[in-house]
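For this depiction, one protein chain was excluded, whereas all remaining protein chains were kept in their positions.
Take a look at chain A:
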């Protein structure tokens, strides 16, 4: 369940104990699982998911952590959207350019000589992002018994720092890696939750636990 060291201790002002961190990861595990099953049936291919990791982090740190794995300064393609409800934040799906072309190539014909996604490929990735991110948020809404509404996710591309940001304010960070079984498309689903909504989030988790 993530890196044990990344969970804030009880005397941290953010005060998420191990049980709460465990619950958050499990809720996202369920939400992403349902969303990935939807994507898998659309692609006709197995979609692998990692176990969710959960941490209190900053956009700058996430950029460096995720950017390193995505080949540093290489541009990445992202689908991202804000969500609001019992808690607020931003959801994003990030793939490197090559992985994006491989992924959307399952849905639309892709020019083999293409280096970067064109308009049609961007649209296809946006649709995939929509399925994954809104699918996950919908499952989470059901689990916490409150509506999380996501904006229609939009496409963006650039260096990881431009996409994820470089702010140093604390954010709650849930990360799930996903990959197609063929191994040619690996990316990340990231959920950045505003710390300001931490209390609302904790309350929502309690309700979810009580309802399960």
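Couple of notes before you dig in:
Convention: a contact is a pair of C-beta atoms (placed from the backbone, for glycine too) under 8 Å apart; a residue touches a chain by one contact, two chains touch by 3 or more; residues count from 1.
The criterion applied here is as follows: contacts and distances are computed from a predicted model.
Name of the non-displayed chain as stated in its UniProt record, restricted to "Sporulation lipoprotein YhcN/YlaJ (Spore_YhcN_YlaJ)", "NADH-quinone oxidoreductase subunit D", "Response regulator" or "4Fe-4S ferredoxin": "Response regulator".
Touching the missing chain, out of A:36, A:148 or A:179, is residue A:36.
Of the candidate positions A:25, A:56 or A:102, contact with the hidden chain is made by A:25. By the touch criterion stated above, the residues of chain A touching the omitted chain are 1, 18-19, 22-23, 25-26, 29-34, 36-37, 40-41, 45-47, 49-51, 139, 143, 181, 209, 212.
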